[in-house]
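One chain of protein is taken out of this complex; the other chains stay put.
For clarity, chains are labelled A and B in written order, and residue numbers in each chain start from 1.
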Amino acid sequence: MTKSYDYDVLVIGAGPGGYHAAIRAAQLGLKVACAEREKVGGVCLNVGCIPTKALLHAGEQIAAARHAADFGLTFGEQRMDIAKLNGWKDGIVKKLTGGVGALFKANKVTHLTGQASFVDDHTVKVGEQTVTAASIIIATGSEPAKLPGLDVDQESIVDSTGALVMPDPVPARMLCIGGGVIGFEFAHVYNNMGSKVKVIEFMPNVVPGADADAVKEFTKAMKKQGIEIAVQTKANKAEKKADGVHVELEDVKTGAKTVEVFDRVLVAVGRRPRTDGLNAQAAGVTVTDRGFIPADKQQRTNVPHIYSIGDVASNPMLAHKAMKEGLVAAEVIAGKPAEQDAVAIPGVVYTSPELAWVGLTEQEAKDKGYSVKTGVFPLSASGRAMTLQQTDGFVKMVVEKDTDLLLGVHIVGPHASDLLGEAGLALEMAATASDIALTIHAHPTLGESVLEAAEAVHKQAIHIMNR
Amino acid sequence: MTKSYDYDVLVIGAGPGGYHAAIRAAQLGLKVACAEREKVGGVCLNVGCIPTKALLHAGEQIAAARHAADFGLTFGEQRMDIAKLNGWKDGIVKKLTGGVGALFKANKVTHLTGQASFVDDHTVKVGEQTVTAASIIIATGSEPAKLPGLDVDQESIVDSTGALVMPDPVPARMLCIGGGVIGFEFAHVYNNMGSKVKVIEFMPNVVPGADADAVKEFTKAMKKQGIEIAVQTKANKAEKKADGVHVELEDVKTGAKTVEVFDRVLVAVGRRPRTDGLNAQAAGVTVTDRGFIPADKQQRTNVPHIYSIGDVASNPMLAHKAMKEGLVAAEVIAGKPAEQDAVAIPGVVYTSPELAWVGLTEQEAKDKGYSVKTGVFPLSASGRAMTLQQTDGFVKMVVEKDTDLLLGVHIVGPHASDLLGEAGLALEMAATASDIALTIHAHPTLGESVLEAAEAVHKQAIHIMNR
Partner (left out) sequence: QPVAPAAPTQPTRADGRVLAVPAARQLARELNLDLTQVRGSGPNGRIRVSDVLAHQGINQGQAAPMQTAPAQTAAPAQAPA
């Protein structure tokens, strides 16, 4: 790289996209700096993926203790120390973000603290200092979208960041506005902690992007656990009163309005790319109307030595997509022929049961012109699921009719996200349903249900009748 | 098939091997009978895979309740209703065996009750009736091996079947003779139920067949949970006295003998093929000295129209191997080109953490002449493992040096058996470590540790330093 720059690579943002890019670039021998105005780890480690999973686990343990009565294990009075819960969750976050800091040091990535702002296409002001770099990676992520009429105060009306701090006492009545991944994960947490939870969704279906049958099975399980779900419903405004937050809800089809009262309201209506203060135009980098900084398969923006990755680059806004794109950008800068060529990007709702999928939904496959066959295996027929006391759910496989090529896998059930490993690899390897069906899966495992779904595609599952 | 036989196929034994064979043969249009002298489902459903997993789950919930204090969830007095525990476990078994019975009916498999005994190579006496079949599949399974000097009474000295009935009160001191899969699963159950457990193993290493590093990590975790492990130790004899079972233990290296006292002693020193009363010689079928009825890749015995599958055919004695062989035999009989051509047969110890592997250990790969490279990723660096409160363990990948071909995957950790799905498919598809490393794995999942182990093979893992 040219000697005249301070760094070979400057990464803006130390979220999962940014820190992956920085570490990989350093592994490849480049001189790297990473600018971060808040905390390393970004949304994901600090106020996203990790703390939600911690709270979900805690909530599930409460539910598990209740279900233990089925096999004879009962407990006396149960106590939840909310301060300890929040502290435990924060401890995990601290450990992981500390880990990223340590990895920066060990990999000799210079960590610059402060707001990054472009001066020109090779020069960036970070806090008080100005640095230059041959290549620059924009990894500034995203932030919660706002909803007019519902002003987030992080107390009674919260976004996902506020919702991560469990209040004491736990709110008796909780409203989640938005039936996407984040809405349902918090609904599940609060429901297990004892709140009466309602989820509303503007669209006719919750968890957009997931397979319709899977969403149906998932919704059934959530309702069974006591979560109320109202689709085609929107929240118009909220008013804080002594007895709680009065929210005006509107039935989108009929226009009928009602007011309901909640102790906590979560606004989780999506996320938007974050470019505030970045001054991208100084570098000549294109920012779309919706705030994205688009990139090609090598993660290059319209300015060839400036790259964009993660949430700020495109949907879906998922950490593993950001990570992949971070690695691609770093490798491309190092002269490697990397490309974001993923066949499919998995999605997961980490509730219990989990909803997890990778590849095309049945509808998407049909829309793309595929002739499709499917196979479904219900967990109620899985011995392993029975021993885990978790038989709600299924594995559904979407396969191209003539070629047997796997197109998508949709799972509702315990450990569904762990089963995605096989499904994702299968899609990337262009595997057929037969490849999966002919592979021995250990008994008794949940993975056998993936095998059986593949067999079901051929009407040859063993533990169900194939119709 | 020839009209002169009562059935196209007679399957002897309705364990996992037998019932898979019977159902697949029926799916392929054959007229099938299945003879069983005890209960459908065989060892696996009745006294093997399934009831052990039920008890393991129950035990793990006790441990989980204890660990819940870490995040602030505490319980008052805990009560375990042992009768209810045994009943719950039996209920799962009943549901699954009932399911197999129903599948037999629905697939029109005739279920014959009674001891099967060959009359000639096409004729078998089953209980009081005599039936003929064009093809016969022997799936008579295995039974616990005996240990001289330790007479099983299924009360204070038990084999795996006796150990499945949890006594009330739970034994204070428990000895597991045999540090294999079964020995450790019971050790884990009883330890979680409150017993003080000791495991002894004759060989220098426990869990033979597993990777040495993985066994070390696994052993560490078991000891941390309070299980005492003594290798190169054997039990010579036992004497029942008022204060318990007095067992003479011998240090195999020094010959030093000690006597220890236990409330329950489990003999789990292996299993042997089961051919008693089968009268295989009447059909001209070869039975080896050790009692196996060997088969070729199409599961044919020395008598071409008689097949042998599952535990009675060969090691490893595992249900998923029996199932695969059952399907192969049925398909071969139906004229399909099936073959038991598995690259690898997975193995799992369903403790917590689990120990799970598929493919070659590092040592096996070296012994076979492979030039080997490995990658290890510790779960202590996994965010998902932290949120699950289970960071003991790792993923280790064994790869051929020049080709990057995956040879084996060895996992110690939570849900390790679920992660085997990806590992097993990768091996069957002749995947390389790069194939896994380039595949997006959802965040935050345990599957990311599989990805990171693959990256570690290339010294490019992100969340650890690569040395």
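Here is the rule we go by: contacts are C-beta pairs under 8 Å (C-beta built on N, C-alpha and C of every residue); 3 or more make two chains touch, one makes a residue touch a chain.
Here the structure is a predicted model, which means the values were calculated and not measured.
**Student:** Can you tell me which of B:359, B:383, B:421 or B:444 touches the chain that was removed from the display?
**Tutor:** Only one of B:359, B:383, B:421 or B:444 touches the chain omitted from view, namely B:359.
**Student:** Just name the one of A:145, A:172, A:430 or A:465 that touches the chain not displayed here.
**Tutor:** Hidden-chain contact among the options goes to A:430.
**Student:** If the hidden chain were put back, which of B:66, B:79, B:223 or B:368 would touch it?
**Tutor:** In the complete complex, the chain left out is touched by residue B:368.
**Student:** Among A:29, A:148 or A:369, which one touches the chain that has been omitted from the display?
**Tutor:** Result: among the candidates, A:369 touches the missing chain.
**Student:** Please output the residues of chain B touching the missing chain, sorted low to high.
**Tutor:** The list for chain B reads 209, 292, 294, 297, 314-316, 336-337, 340-345, 359-360, 364, 368, 400, 402-405, 407, 427, 429-432, 434-435, 438-439.
**Student:** Of the residues in chain A, which ones touch the absent chain?
**Tutor:** Missing-chain contacts on chain A: residues 337-339, 341, 343, 368-370, 403-405, 428-430, 432, 434-435, 437-438, 458, 460.
Rule of thumb we're sticking to: only the chains that are shown with their structure count from here on.
**Student:** Could you work out the angle of the rotation that brings the CA atoms of chain A onto the matching CA atoms of chain B, rounded to the nearest 5 degrees?
**Tutor:** 180
**Student:** Taking the mean of the C-alpha atoms as each chain's centre, how many Å separate chain A from chain B?
**Tutor:** About 35 Å, centre to centre.
**Student:** Sort out for me which residues of chain A touch chain B in the complex.
**Tutor:** On the chain A side, the touching residues are 16, 19-20, 23-24, 27, 44-45, 49-50, 53-54, 56-58, 61-62, 64-65, 68, 70-85, 87-89, 92, 95-96, 99, 103, 106-107, 318-321, 323-324, 342, 344-348, 356, 358, 381, 383-384, 386-389, 415, 417-422, 424-426, 428-429, 431, 435-436, 438-448, 450, 459-460, 462-463, 465-466.
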